[in-house]
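A single protein chain has been omitted from the complex, and every remaining protein chain is retained in its original position.
Chain nomenclature is as follows: A, B and C, assigned in order of appearance, with residue numbering initiated at 1 for each chain independently.
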């Protein structure tokens, strides 16, 4: 069965709240029905307490919040301002980046869907980190559409304020930073990644472009070896249906509405820096689409089920 | 007198070509009148040959093109694809960043107005470079509105293509890079700056936000010393009427239509990186407004004449 | 078989030209392959000469250009500036608005896909015209996203010019007017529609919102009868899978990327005017999606094949 729950809108037709879904005949319920798998899209801190009873009922869960993304419970008070209610589940929970943890996701009962920024940043850096191509001194400069800030109203997302302008934010540390550091560390234990991550809000609805910079490790990929570098990335992602390594800098519109992440690795020959640019739709590969991809794996469905749609362009 | 020239529009009223200027009663001429100072807004390579006769006629010139920005004539074939027709003028020409070269501009007969990206990048980094706060390993990640690409039509600036998306470009080296390197080098001769510069086009008309990253030099400004850092920047720019050092990350809209450059220097305490964010209106401080600022100095007018207008917000 | 042709891009992979389609393995050919049905997306005047030989080869055609939309060959010199090369086909060609001509489309070998504006305007007015609810004095005020102007570069569609502004155009008569008049006339032969149509370009990529105004015919739907009016519209469109009559003013985003046309009819009680608002995605229901809908009918497929995708929101 299919069941959808909501607090403020319980009892209403889905199409009443989201008119573009009017052709789906579903009523928003207060309680979850008898399902095999649930997506939790609660705010952080509120999600874990809702999920624990579902797991006890034998329901698999994809948590779209941050509540099970970090392995170290001590990070939660620091970054999210609460003590984790179920630290024992943190180890069990699988970080839901299928390009990295496909078999683990397939076997999991609890998957922590990654944040939108970490998805693009980790996919951009994973092959280089894994292969030891770079020094650990990493800069991640991300540009996100405004929907990344969610549906909660704020002056920063008020149209006349957000439109026609750009700003950086969270310069003292964005909550997605520890996920990124954790996953880069796990990719190459001997690396102690030093990551500076600066997100920016730009005047568009959807999409994240992430530009990553790191010094090439000496003796590794060198100036002029751009094609070799791209081949290394292609090899790394050869079985990933939603990653495409591209030969020129990608435009976020090439992923609008789709579950693809496009990655363009290159080298600044003058300075010996690796530059990797990734882009994705923050609401699809960066959130709901990746959740479906995880669900597919958890339920033994083909990984691409329901996600075949191409980007809407232009 | 005031005189405006144009090739394709010669003979027409200014307001016919630019309706928002209809209240200015000027006719576009084929030949420049008897003026004390001229602005040249020709494309690069075409500008220098137009300017040389003006100088010979005793007319001061602010060149908005790149033709006199680089000190080393050997850079022109490499970056702009032509041999410089008057290398002897490159030394005489003053790089028109008044915050850096105010007395030289005031005495100049030929000023090379900086590029839009270099203005924001150099202003963001100058105090730190000058004071030796950073290692030479610099990343400059810029986000520009589409008007930065000029008025020439292209698919990249076609509304349906440019809207609602972001992309990096010029990954093999943007023409503004050598200006930036030249000026950082001149600020501190013992530094050999290694600069990686990646520009991005974002879906807005005006504005450039530049995010600069560099490792703090050991023994210099350290973690937790953010207020000291900002004070150092404020001191550096204390007599600059169009630079404002701000306490929180600036939004490009705060400079829309004005000649201000806002600068926010800070420190990533986790990684020991200097982060400096600057923003400006690429068509004002990044081009025409800075040209007027230079003219004011060259003609002995108050530096802010004609430039007092505040940003249009929101 | 599937075949795609192109003049300037012949020989290249589709994904090279349109990166978002890279996962479709098709090469652009110079000549059309052995297909059952062809879409022609040539400019007007150039389309007809390409289509005639296809028909002679027994290939069904959906023409996305205007070349077969008007029944009266005499209109072509006036509105499109050419003499029609095959006036005998004008009568045979079916105007491809399936909500109006479903059986005729199903039987056709040549379908003239409607323009983007006429689709929204005719669907908005058809029930009222058919039922004689209104006087013939009709105002149609349309607001279109910039993609409606096509991919040809122009100053009007240059991002910095088109962004953050709105203007009306074609005040002396837009080419889509005769289609609208023709079809309203055919809906009710005794009506001689007097149609003022003003299109506007607004700063968004996709979508058309059309606001129609007409005096209510005396004795017909009257002030306060809004629900009856909506029911009449619902009845008219009861078997149309892509029209949804909605209870509140629709937002074009509710149709973004989908083949739906949303229609909201209401009454201005103070003035006795019918107001009908319709919206659609100009590139889907206003062009390519409608073409597929026509193809489905022509090939005996379910009308909604390939068009089930919901709108991308937000």
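Basically, a residue touches a chain if its C-beta (ideal position, glycine included) is under 8 Å from a C-beta of that chain, and two chains touch if they have at least 3 such contacts.
Here the structure is a predicted model, which is why all the values come from computation and not from measurement.
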Touching the absent chain when the full complex is considered, from C:20, C:44, C:251 or C:285: C:251
Of C:10, C:74 or C:168, the residue in touch with the unshown chain: C:168
In the full complex, which of C:12, C:83 or C:196 touches the chain missing from this view? C:196
Write down which of A:3, A:27, A:104 or A:157 is the residue touching the left-out chain. A:157
Touching the unshown chain, chain B contributes residues 18-24, 147, 163-164, 205-206, 244, 246, 250-251, 253-258, 309-314
Mind pulling the chain C residues that touch the left-out chain? 137, 139, 141, 143, 145, 160-161, 163-169, 171-173, 194-196, 198, 200, 202-207, 209, 211, 213, 215, 249-253, 256, 266, 268-271, 273, 275, 277, 279, 314
Note that chain A touches the chain not displayed via residues 145-147, 151, 153-155, 157-160, 162-164, 203-206
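By definition in this document, only the chains that are shown with their structure count from here on.
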Please identify the chain with the largest separation between its CA centroid and the CA centroid of chain C. B
Per-chain Cα centre nearest the global Cα centre, belonging to chain: A
Can you give the whole-Å distance between the Cα centres of chain A and chain B? 36
So what's the Cα centroid distance for chain B and chain C, whole Å? 46
Got the chain C residues that touch at least 2 other chains? 147, 163-164, 205-206
